[in-house]
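Note that one protein chain is taken out, while the other chains of the complex remain in position.
What follows is subunit A.
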Amino acid sequence: FMQRGLDSQTKKQLEEEEKKIISEEHWYLDLPDLKEKESFIIEERSFMPCEDLLYGRMSFKGFNPEVEKLMIQMNSGCKEEEIEVDDKMEADVSDEEMARRQVIFYVIINIRYETLVGTIGKKFLRKRDQSVLQDEDEDGNNNTRPSKKAKKKFLKPQD
């Protein structure tokens, strides 16, 4: 819907508006720092947390056993105990799990280390074996040498 003639004008207007908005935002960024004062007064409409009131349903001398069970649940802070038990359970499990995980971790590392040592060690052994073999050949028979050299060099056909 934008006409060609108005493009540049509207773009300039939009840019100016954006600049205004940005500059206003800059202002707003400065102001909240001053306004953020934590108030020490908390307004609470219900009396429940103020006085730790009990649960409203009560039963005495076994008149209503379900309500008496409810009373124990809601009033004796069982929720807090359950939360503590859960935390302890989680802590125990996490400790055990951590120990297991550490053991498994070390075992895996050892296995990998051994395999690494094995593969690298074999390479070294081969080279050493080769050099040891070559030394032994040099000290030992020379017959094998020309044959090896003969095998390596091009054999001229004998007349």
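Heads up, the rule we're going with is that contacts are C-beta pairs under 8 Å (C-beta built on N, C-alpha and C of every residue); 3 or more make two chains touch, one makes a residue touch a chain; residues count from 1.
Following the convention adopted for this analysis, contacts and distances are computed from a predicted model.
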| item | value |
| --- | --- |
| Chain not displayed: protein name in its UniProt record ("ADIP protein", "Trafficking protein particle complex subunit", "Glyoxylate reductase/hydroxypyruvate reductase" or "Exosome complex component RRP40") | "Exosome complex component RRP40" |
| In subunit A, positions touching the absent partner | 40-64, 67, 70, 73-74 |
